[in-house]
Structure formats: C-alpha cells, structure tokens
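For this depiction, one protein chain was excluded, whereas all remaining protein chains were kept in their positions.
Entry: chain A
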Amino acid sequence: MLRLIVGLAMATIFCAPAAALDRETIARLAGGDAEEQRLALDALVAKRDVAALPFLRDLLADHVRTADDGVFIVEDDHGLDALQRTPVALPAELEEVSTSNSVRLAIEESIAALELASPDPATRLESVKRLQSAELDEARLALIAEAESRERDSAVRDALRQIRALSELQSTHRTVRLAAAKALRASVSGRVREALKARLSVEEDGEIRVALTRSLRNIESSLAVGETLGIVFSGVSLASILLLAALGLAVTYGLMGVINMAHGEMMMIGAYATYVVQNLFRAHLPDHFQYYLAAAAPVAFVVAALVGVVIERLVIRFLYGRALETLLATWGVSLILMQTVRTIFGAQNVQVENPAWMSGRLFVTDNLELPYNRVVIILFSLAVLLLVSFLLARTRLGLFVRAVTQNRTMAKCVGVDSSRIDTIAFALGSGIAGLAGVALSQVGNVGPDLGQHYIVDSFMVVVLGGVGQLAGAVYAALGLGVAGKIFENLVGAVLAEIGLLVFLIVFIQKRPQGLFALGGRQAD
C-alpha cells in the first residue's frame, strides 16, 4: 500500500499531469481492432497514463471480457469493473478480447514505457531493457528523454541514454552524433550493432568514424560473449534432452546388457501419457491446468515402467546374454508399440501444450534469452539424473541390480532373486524413458514415430559414454550436445548431425569401449 501511495505520488510529481484512464479508451483497447488498439496505446503512452497499467496487464493476461454494457475484468470468477476496479455482477454474455501477437508486443512496450515512472529502480531498468529492442517513435523518444532527465539511478540513466543515442546517431548535428556514438559504447544489442554499422558506412566525419568504430568493436566483443553463452545454453539444453533419452538406456543396456530398440517407444509412451493427463486436466480440473505436468511425470513413469515389465516378462526374459537377439526382438516390440499407439491415437501428431509458467523466456541480455521450458527441462534432467544415481548407488535395490549385472550366479548364490531384479531394473529403465517422454512432449512433436528420432541419438550417447557408466553418459550427452550446437552454428543442423555420427564412428575405432572404459575383467 505504501509503495502504491509513493508510486502515485511520484507519478504525480514527475509526470505530465496524469490523465486518468477513461471508459472511451478502455472501449477502444478492448475493441479488438488492431489499428484502433495501437492508437489507443500510443495515446496512453503520450499521456503518461500510469493509471492504465493494471488494465494493460489484465489485457495481456487475457482477463478482460467485453459485454454489451461495458468492459469487465474477470479473475477467478470474480468480476471487476474495468475502470473503477470494484466488484460488479457479471452479465451472462461475455466475450473474450482478441489480441494479436503484434498488439501484445505493443502492449508490452507500452507497459514498459509507462513503467519508466516506477519508483523501483529495478523495475525501471527492466522496462528500459525491454524498450531497447522496441521500435521507437517520436512520442516514445520524448518520453525517454524526459525519463532520463529526472532519473537518479545511474544504471537506468545510462541505459536510457543509450536508447536515446540510437536515434541521435542520425542527427544532423555533428556534436550530437559524436556524443551518441560514444554513448553507445556500453550497449549490448544486435540492433545497436547494425545501426552503428549502417552509420559507419555513410559517416564522413573522421572523429565520429573513430568513435563509431571503437563503440562497434566494444559491442561486438560483448555480443560475442552473449552469443557464446547462447550456444552453450542451447548445447546444454540439447544435452539435457540427450541425457534424458539415454539415461534409461544406460540402465537397460549399460547395466543389463539388453539392447532395447523399443527404448524410443518407451519415450513415446511417456509423451502420450503426458498428452492423456493434459486432456484429463483440461476436462476435469481446468483451474489447475498449469500443474498438469506434475501429475504427468509420475503417470508417465508408471505407465512406461508397466509396459517395461510386460516386455521383460514376455520377451526379454528368454534372451539374456544374447545381445543381438534382444536387439531384433525388441525391434519387433517397438513396431507393435508404434502401431498400437497409431491405432489408439491416430497417425497424426497430437497437441501437447506448455503450461503457462513454462512459456516465455528469461531475458539476460539483448542477445541472450533463455526460454523457460528449456531451463525447466535442464533442471528436470538433473533431477532425474540425481534420482537414478541415488537409486543405483545408495539403495538396496541398486546394490542388487549392480550385483546381478556383475555376477549373476554369485548374486543368486547369496540369495538375490535375480529374475525379480531383472524385471525391476528393466522397468526402471523404461520408466526413466517415460520421464524423458514427458520432457520431449514439451519441446517437440508428439507422434507415433517420436521414438524413432531419438533411438540413434540415445545409442550414440550410451556407446560414446561407455557401457555401464552413468557418468560416461552424462559427459557424452554434454559433449555431443554442446559440440552439436557449435557445429550447427557453423554448418547447419543436418551437416552437424552427420558430423557427429561420423565422429562417433571414428571415435569407436579409437576407443571401442567408449569414453570411460571398464577396466580389467569386466571389459569385453
């Protein structure tokens, strides 16, 4: 409350006489005509109408509804009057307000422009950053100049100065241009780089040229940092997916020696389980839709694990120690699973949605933005990795699994029920594949042949890492992921993939046992 009062006070002191939001503007904003909406937004920004901020945020969050006799804000079934923000009874017929993507962008920018008057320096800095990548017109520039003149916080002021300098690069006054060229030095933005380059190509004044070149060099080096970090991030993100895909295989193949060609189909089952859970939530618990992934993960694990149990009991049980034959039999299983899914869900891809909290991106610098879903998947794969290594290294079950895989006869002799352990271990590997499917459903298409796309990759990771080595799988996934993204930046996605496959083929020649070979008697 105090903040609000202070904010309002600041707004009244610093802004031009703040015009309050009126019904007409609201009606125009909620009207649905994109051009009209944009004009209304510009008018709001020109009037520095801070009072419009809550309404704009509601508009962005899709809380605004229209009816014949007015505009309302609907939040958790409570209706508010759009102007007074007091509770009102909602009319029966409500219509959603449509906002196209470009309008949403314009709303975001308007919010940012208005937030320049926020009392909190962090909020102001955030809004300046958002304005950096926006197209600025005269009105916005005036607003920025004004904000700069009253800004006390040096970081925010510098940022504002840079934005203004960008337009001043085109000034006819030599001194203004020179100052702008110098002011842009600290900027980290691809747009500024392009603007500087463009100016440099037409600039005739020697001193300004020097300033431009210097700023350009500075920006390029700081941009390079962002770009490198971006590549590393996407590499790590790819690695986390590879790791998820390979972890289950590291258990079934690495520990049990079963070549499970149906592993990809286990991931597919996990992804379809996510799809089913999503639909259940949408139908029965629409209010808690954003939590559906929390329910989907255990469901996918259990479903895939159960399918794994069935496969192990019916097929794999009879083929232990005959690796090539498990390869062929499980390939038959994978065909059956694929066709089953096709029969139940159809051959087309199904739609799996990111929950709201996973869409959007974390803004780090102008050229480094991290999509939330990728960040979540990295964390998820870390969690799964920790879970698996804990299970294998610290629990009694893990001890038994390791015992059976190292020396089945000896394990039997000391009373381990080895056939039960086999089933559990295979179910565990399948369940982990199911978890991978949950993650994959958030970044790619979910269709019957989802598994086929990942099977070669997952084998690559396991073979490269060295059989029976969780750590090896982690390093291999990281290496392949990051190297893959670096290649991709150099030669494109397909050639990068080919390059990695060739690398794998060559690598196995050199180290047939993978990165982390088991020594001694276990080898071969």
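Following the convention adopted for this analysis, contacts are C-beta pairs under 8 Å (C-beta built on N, C-alpha and C of every residue); 3 or more make two chains touch, one makes a residue touch a chain; residues count from 1.
As a convention for this text, contacts and distances are computed from a predicted model.
K.L.:
Out of "Urea ABC transporter permease subunit UrtC", "(2Fe-2S)-binding protein", "PadR family transcriptional regulator PadR" or "FAD-dependent oxidoreductase", what name does the UniProt record list for the absent chain?
P.N.:
Options "Urea ABC transporter permease subunit UrtC", "(2Fe-2S)-binding protein", "PadR family transcriptional regulator PadR" or "FAD-dependent oxidoreductase" narrow down to "Urea ABC transporter permease subunit UrtC" for the missing chain.
K.L.:
From the list A:R38, A:R313, A:R342 or A:K412, pick the residue that touches the absent chain.
P.N.:
Of all options in A:R38, A:R313, A:R342 or A:K412, contact with the hidden chain holds for A:R342.
K.L.:
Which of A:R191, A:R322 or A:R408 sits in contact with the chain that's absent?
P.N.:
The missing chain is touched by A:R322.
K.L.:
Residue by residue, what part of chain A touches the chain that was omitted?
P.N.:
Residues of chain A in touch with the missing chain: 259, 261, 315, 318-319, 322-325, 327-329, 331-336, 338-340, 342-343, 452, 455-456, 459-460, 463, 494-495, 497-498, 501-502, 504-506, 508-510, 512.
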